[in-house]
Structures are given as structure tokens and as C-alpha cells.
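Structure first, then comments.
All protein chains of the complex are present and in place, except for one that has been dropped.
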Amino acid sequence: MLTAIVFYILATLCVVTAVLTVTLANPVTCALSLIACLMCLAGLFAQLSAGYVAILQVLVYAGAIMVLFLFVVMLLNLTREEADEGTFGTARALTSLVCVAFLLDLYVFVDAAVGTRDFTEALEGFGSLAGVGEALFSRYLVPFEVISLLLTAAVVGVVAITRRQLSVSKASEPLKVAR
Amino acid sequence: MLPIVLPVDTGDLTALGPLLAVLIAALGVLTVDMTFEREEARGRWSFIVGLVGAGLAAGCASLWQWEAPGRAILGGALYADAFSSFFDVLLATLLGLTLVVSWYCLDRVKVKPAEFTGLAVLSFSGMFLMVRAADMLTLFLAIELMSLPVYVLAGLSAGSKTGREAALKYFVLGSLASAILLYGMALVYGVTASLGYTDIAGYLATASRESGVENPLFLAGLALMLVGLGFKVAAAPFHMWTPDVYEGAPTPVTTLMASGVRAAAAAALLRFLAGAVLLTRGHWMMLVWALAALSMIAGNVGALAQTNVKRLLAYSGIAHAGYMLLGLFALPRGAGGFSMYVAVYALSVLGAFGALQWFDDRGRETVDIEDLAGAGKRHPWMASVMTVFLLSLAGIPPTAGFAAKWFVFAAAVQAGYVGLALLGVMTSLFGAYYYLRVVIAMWMDEPADISGADQSPTTGLVLGLLALAVLFIGCFPGWLWFLADLASSKLV
Partner (left out) sequence: MNDSYGVRHLQKHIWENHAFSHIFNADFLGFALMVIAGVALLTFVLVYGMVAVWAERKVAGHIQDRLGPMRVGWHGWLQSLADGVKLMLKEDIIPTMADKPLFILAPPLVFLAAFTAYAVLPFSSRAQLADLDIGVLYITAVTSLGVVGIIMAGWASNSKWPLYGAMRSAALVVSYGVPLGLSMLPVLMLSGSLSLQEIVGNQGGGILHWNLFQAFPFMPLAFLVFFISSLAETNRVPFDIAEAESELVGGYHTEYSGINFSLFFIAEYSAMLLSCGVAATLFLGGYLPPAFRTLGMMGLPRLLAWLALGLFLLWRFTSFWERRQFSEALFFAVLTLAGLLLWRTFPHLFWFLTKTGVLFLVMLWLRWTLPRLRIDQMMYMCWKVLTPLAFVNLFGTSLWWMWAN
């Protein structure tokens, strides 16, 4: 009973904030409602006894990635006119269309998949901290290590690009890199 | 403490030799980049480390016992088999050649050698992973590891407008392709509940038709995956980015994109289609058929109108993607031809871009056909080398390109796809026209202002040897065919 109430509150909030994310005009508000959406998702995960996933949802997405998003959005500093431009242009109409088609698609597919496949209950300890840790260091050892390489590549790439820009701007005007 | 047992066996590590060699080289280049103060020393040492890595990788790969049966290692994430060894040797060769061929051009296009080497070797480590990926997760991560450095490389000399456009286009479309690929993987995983190729094949073999082979969710996922991988091998209709990116990126980077990236992507495609979803051939064949036919037509027709050699080679690359895909039809038998075609194409296109870099003495990011006019009179040796590569790409005997095409078309015909094979032959004839245009310009026209004063003899020598190798394969294709077939036939 209580579980159901909490679920419906969270689910409603989740959908509402998700819709707000794509409909609001101001990018900062969009990002903030996405954070709210992710928080609600975390709540849903917690309801499913997946506490670890819930925490990661908050820690990684709401806490870290979205803060970066906000930072970038604020750096770009869209003015009201730019943000409002093309509020409902062809691109948006097309996007909405694609989204609706996608939703229907998903419904059909999921229906087909669920209809033909029986889902068993998750094993004890599935998605727990120990479970995830063990999976990461046994079955998924290689992907896990490759991700670290991937991040290294990303860091190297970013450094290569920014170092270039730094040297370019250095040529035009003396840039003091203070320590 | 938790009883976590790492799925690492020391025997597996020897099978991973080539991959580890390149990985260590990648980290070594980064270390060199940190250690040396002077730009020159950095460039030189990273170049040496990269070359040593490539050499070690090639050495380790050729030590593999080719007759040994393949097996999945490291908890089923990677394969150790002859197929990966075949492509290891190819990729190591490509890495070494890319580095050598680009070395003297980097200054001209204003890319720092240390950065180029570091990113190229990192990208190649992704490719080495890609050809041995045994599950979709590893495949995706390997593709990303391969692509990320190339995105950066494409934007490294983003001084010009076309360069910036190319970098941005490549990045945005590449990310989109990755997203589509990932979505497809998610759907396939949703149906089969497994990531590993063997497990997917096993599921398809045991499940009922409705829940397995004919499951719409599964087929949708498969189609999306094909779209994503099609982007990476630049098959039409997912080829739009190719000409612009090839043209706008610095030529050394284009060399890397045209040879290594596509070879690895093609190998991964073959491994996935043959290893995981061969049972659903009936369904994805149509898609591959369309991809192949469209690529052959779009590539060759597109190339006809080009005046820029880099764009021309880009379009020809699309056409070659089509020829490669031909090999996928006759899959149980066509695998060897496919692998051989990938190897020959990668070597030839690398040679062509290498020669282009040699000619492009002013470091422009674009080279028109007119710029090559009269090259035969000024630099007869280099012009002959370029001619060999172009003829190989055109598929004219006695070059390797002809032999490779022969095996692919033969396999398609044997499998009963005469129509598509005929289409391939027809479009090849078209193709010969635009390659010959470049050749004619080089030998018949009056010299343009190519100075070529400070061209490097080392690069010329290496390219000459590569041209000889292409001729050699063209005259004696048997051994390469044998190796490719040996490596690929065990995939199925």
C-alpha cells in the first residue's frame, strides 16, 4: 500500500520532470529538472531493493555529470533570445515525431519480447555492492580495464586539443598561466 | 575479504601478446611525451617506441600457432584464435607503415609528431582489441577506444575551415553511430540475455523461432547494430561523412582512418556476423545486400566527379566497402575472401595515401588531381609506386587488388549471388576509369609545380617496398589466401 503510494508519487514526478526537461525554454531549468528526474529514478531503484544502483544514480548522474552539464550550460550563457529561437520549428516537430514513433516502437518490441520470454526473479545479491564488484573483477574484467584505457584516451585527447589552443592563444597574446 | 578470483591465466597472456605490446607502446609514448622537454626528442622517441610496439606486436602475432583451435579467454571477453592473429599481423603492419609514411608529412600539416604517434598508437590498441572482442560490451568499448583518438586527430590541425568541419562532422556522426550501435546491442541483449557471441549463437540455436531468430526485438537490434558498424566501415547509405572528413582531416590522419580503422571495423563486423548471428543469415542478408549494392554504386558514381584525390579515394573506399560486404554473403565460404580483401585494400589505400603525402610537399590538406599532373616526369619512381597502388585499388592485374576481388567475386558466385557479383564487376569497370584518370594525369600531363625538393628517401623506400609487396601478392596470391582462409574459416 505505502509502497504503491510512494511508487506512484515517484513515477509521476519522474515523468513530469522528464517532460519538463525537454519542454522548458531555459537550459538551466531543463538541466535541473533532469536532475530531479534522475533523483526520482534513484528512488524507484531503491524501491526495487537496488540500493547500490540508486546511490550510483545519485552520485554519478545527479551529482557529477549533471553538475558538469550545468557548468557547461552556464559557460555557454545562452541569452533568452537564443534559447527561445525556434521553440517549435521543423526540427522540433520532427524530433517529437521521432520520439513518438520511438515510443510506439518500444511498446511493440517490449511487448513482443516480454510475451515470448519468461523473466525470473533476480538472484540474491544481484546489483549489490559485492555482486557488482565481483562481476567487475571476474566476468567483466576486460571491459572494466578497457574503460580505464578509454578514459585515458579521452584525457590524452582533451589535453592534446587544449594544449594546441593554449599555444595558439599564446602566439596572439601573452597568456599568463598562473600557478 | 571477498573471494574474488581473477579469470587470468598466464597462458592467456601469451595469446594477448600483440595487444599488450601495442598497449605498452601506447603508454610508453605517453611517458615519453611527459619525460622529454624538447619537442624534437619527444617526437623522435615516441616514434621509435611506437615502431618498436608495432614490431613486437607483429612478432608476437606471427608466433601464434595458426593451426591451434581458437578459444575464449579472460572470462570470455576476448578470443585467442588465428583470426585475431591474422588481423594482428595486418594491423601491426598498418601501424608501422602509418607511422613511417606520415613521419615527414606531420611537420607540413602542423601536427606535433608526439601527439600524432601517441593518439595513433592508442587508437590502434583499440583496433587490436576490436578484432578479438568476444562480446558486445568489449566490442563497443574497443570501437570507442579506436574512435576517440581519431576524433581528436582529425581536429588536431584544425586551422582551416574544412579541417574544423571535418573534425566536427566526424565526431558528431561517429558518436551518433556509436549510440545507434549501443542501442542495437541493448536490444539484442534484451532478447538473448547474453553479451558473448558464443552465448548469443547458442541462444539462437536453442530458442524457438518466435523468441529467437524471428523475434522482432532481436532483428531490430541486429539492424541497428549493422547501421552502427556500417558507419564505421563507411558503407552506403551511411557514408555521407566520409568524403568531407577524409578531405578535411590532415592527410596522415586520413591514412589512418582509411586503412587501420576500416580494417578493424570490417574484422569486427565479420566476427560478429559469423560468430554470433550466422543463424539469422536469412534476415540480415537483405540488409547487407542493400548495403553492398548501394555502396558499390554510390562509391563509384560519387568518385567519378571528383577532382580532389582525397575525396576520390574516400568515394573509392565506399565502393570497396561494398566489395568487402560481397564476401559476407557467401559467409561460410566467403569469410576468407573477405579477410583477404580487407588486408589488401588496407595496404593499397595506405600506400596510395602515403604516396599522396609524399607528393603533397606544402602540407595542404587537400590535393587536387591537377597537382599530381606530370608527376611521372619529375618523380618517375614515386609516380610508378603510386600507379601500382591505384591499379591495385582499381583491381587491375597483376596487382593484389585483382586477386582479392577475384576471391570475393568467386565466393559470391559460388554461393549463387551472381547478380550482385555482376554488379560488382560492372562497378569495378567504372572504378577503373577514375583511378586511371589520376594515372593519366601523372604520366601524360605537363608537370605542375610539385617541387619535391626535400622529400624523404626513407618514406619513398618504404612505399616502394610496399608497392613491391602489392605486386608480389598480385602475382602469388595463394599464400595470403591460404592464411586468410585458415584464419577466417574457423570463425563460423
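Here are some notes:
For clarity, chains are labelled A and B in written order, and residue numbers in each chain start from 1.
Keep in mind that, in the parts below, contacts are C-beta pairs under 8 Å (C-beta built on N, C-alpha and C of every residue); 3 or more make two chains touch, one makes a residue touch a chain.
Computed from a predicted structure; not experimentally measured.
Only one of A:Thr3, A:Thr90 or A:Ser148 touches the chain withheld from this view, namely A:Thr3.
Which of A:Val15, A:Ala64, A:Ala122 or A:Leu151 touches the hidden chain is settled by the complete complex: it is A:Ala64. Only one of A:Gln47, A:Ser138 or A:Thr152 touches the chain withheld from this view, namely A:Gln47. What chain A contributes to its contact with the hidden chain is residues 1-3, 6, 26, 28-29, 32, 35, 43, 46-49, 51-52, 54-56, 58-59, 62-64, 66-68, 70-71, 74-75, 128-129, 178-179.
Definition applied: only the chains that are shown with their structure count from here on.
Distance between chain centres (mean CA atoms), chain A to chain B: 32 Å.
By the touch criterion stated above, chain A contacts chain B in their complex at residues 105, 108-110, 112-113, 116-117, 130, 133-134, 137-143, 146-147, 149-150, 152-154, 156-158, 160-161, 164. Chain B makes touch with chain A in their complex at residues 2, 4-8, 23, 30, 74-78, 115, 118-119, 122-123, 125-126, 129, 135, 137-138, 141-142, 144-145, 148-149, 151-152, 155-156, 187, 190-191, 208, 210-211, 215-217, 220.
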